[in-house]
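Missing here is one protein chain; the remaining ones are kept as they sit in the complex.
Now for subunit A:
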Amino acid sequence: MPEIKVTPLGAGQDVGRSCILVSIGGKNIMLDCGMHMGYNDDRRFPDFSYITQNGRLTDFLDCLIISHFHLDHCGALPYMSEMVGYDGPIYMTHPTKAICPILLEDFRKITVDKKGETNFFTSQMIKDCMKKVIPLNLHQTVQVDDELEIKAYYAGHVLGAAMVHIKVGSESVVYTGDYNMTPDRHLGAAWIDKCRPDILISESTYATTIRDSKRCRERDFLKKVHESIERGGKVLIPVFALGRAQELCILLETFWERMNLKAPIYFSTGLTEKANHYYKLFITWTNQKIRKTFVQRNMFEFKHIKAFDRSYADNPGPMVVFATPGMLHAGQSLQIFKKWAGNEKNMVIMPGYCVQGTIGHKILNGQRKLEMEGRATLDVKLQVEYMSFSAHADAKGIMQLIRMAEPRNMLLVHGEAVKMEFLKGKIEQEFSIDCYMPANGETTTVTTNPSVPVDISLNLLKREMALGGPLPDPKKPRTMHGTLIMKENSLKLVSSEQALKELGLNEHQLRFTCHVQLQDPHSDADTLHRIYTHLKSVLKGYTIQHLPDGTVIVESIVIKVSSSAEDSNTKVLLLSWSYQEVLNILKRSK
């Protein structure tokens, strides 16, 4: 029985360093190649030695697919391809291909230039790695090789995020990456057709959450920002440069416009302008509304939002600052946080999920004293707010996707074990399909049951179809008989006669003859005729012929009658039939 194997190297019962190996139909595919925000050591990257102990990965992988540009999905890419060694194809969508190298370069700078790490990938490696990337278009069927094909679907999580359908023969797997089932202010909702994969590998960040309506959350967010500004406080919103940031910018921009607010809004790092430019050029990846109106008014040209300079952090008066990165684990957002943490008038709004080990995670869990580098401690006095704005599907959304794709098995990654357990129970109960949640390094094996595609000779098919009439009665399916010829890699189903011909073989006729005696006073001809009439009345639906040469033929069975030499009342029946004939009809009629 064919099997599909799935092994997470990262994101197994965890969030971070997504990296999942799939073996399907003899092909090995790596899905995502991310880094872990919670670690600064070796655990930062997936453990590629699982694939091979010595050296390069090219021989062991048929392709690598990156779902979107977040570093926990692509952060290990240059390390994997340039330092471990992989020269095979890497697939990602156009926006991901455009934005991914910028974030990688940012990541490299923070790690090498700021933290002084050595033995890290270089700018050149990022460039070399991106050269191996083949861009994917939505819904395009890409033939990786003769047997392996992949197809991307819109995932809605960030600009260019994709789900991917991987197919070998009639076996298939869908990997969702991160996705969002409700459209937001700048992106549309994820969508997939009823592709009935053998396994659906889904993220499960919000496995236990059912979030209230987006509108309420937006109102809450604006209210909190507004209140803080009113009392003269500073608001820090740690974000990733691309994605949630744009959604929140659109939100604040329209709010500022409507309320005629004057407090400045800043966006940290030089990325803003550039990031917004990507959104303008990839407008086809945003939601319906933005796409429809972009000629008249481009939503990504902000009037109220200005570039941030480090010195502004000490300016008096209220302000709102978007700063990267989003989990307060490094960089500018952390610096500003340290500056503002001591004042209870200020506020930090965490708009997304925070990985364990990051400062974001700590303060969200209510920690008020933080140990910083060099044994210093930081008192957190400012207000900490959490707003679930990150665009992941919630439990409802995950169930919705399952209904869309109708998978035969479900596999959860990218979530916390406890939450997964809960969702697993729900899925198994509601859909009665198996649901797996392997840990990192643990392999899940699913046996599949593919149908075998065969070429049937049109003659045979037409003959069978004609027998059953043009419209088959579903209750009475037709039985068909043929010979399957297996030659090299081709499978052909033909009629037995054609099979003989094609294989250059002669038919061998096997016939049987026997004598049966019976008592009958009539003449030979009369006896034969009586047999004929009897058979005619008993064997309905068979061709029965009475030939002038004194034989009766039932299908291919020949019957002759002669009188015994000793007794003219004893008749000898001569029966002759071929091997192919169904003998029991005769028996039954006797």
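We take it that contacts are C-beta pairs under 8 Å (C-beta built on N, C-alpha and C of every residue); 3 or more make two chains touch, one makes a residue touch a chain; residues count from 1.
We adopt the following convention: contacts and distances are computed from a predicted model.
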Listed names "FGF1 intracellular binding protein", "Integrator complex subunit 9", "BHLH domain-containing protein" or "Calcineurin B homologous protein 3", matching UniProt entry of the absent chain: "Integrator complex subunit 9"
Among A:G85, A:P183 or A:P450, residue touching the chain not depicted: A:P450
Touch with the omitted chain, as defined above, among A:D193, A:E301, A:E428 or A:D526: A:D193
Candidate in contact with the missing chain, chosen from A:I210, A:A376, A:L505 or A:A565: A:L505
Which of A:S49, A:T445, A:S496 or A:T533 contacts the chain that the document leaves out: A:S496
Where the unshown chain meets subunit A, residue by residue: 94, 97-98, 135, 137-142, 151, 193-194, 274, 277-278, 280-284, 294-295, 449-459, 461, 464-465, 468, 472, 477-488, 492-493, 496-497, 499-500, 503, 505-516, 538-542, 579-580, 582, 585, 588
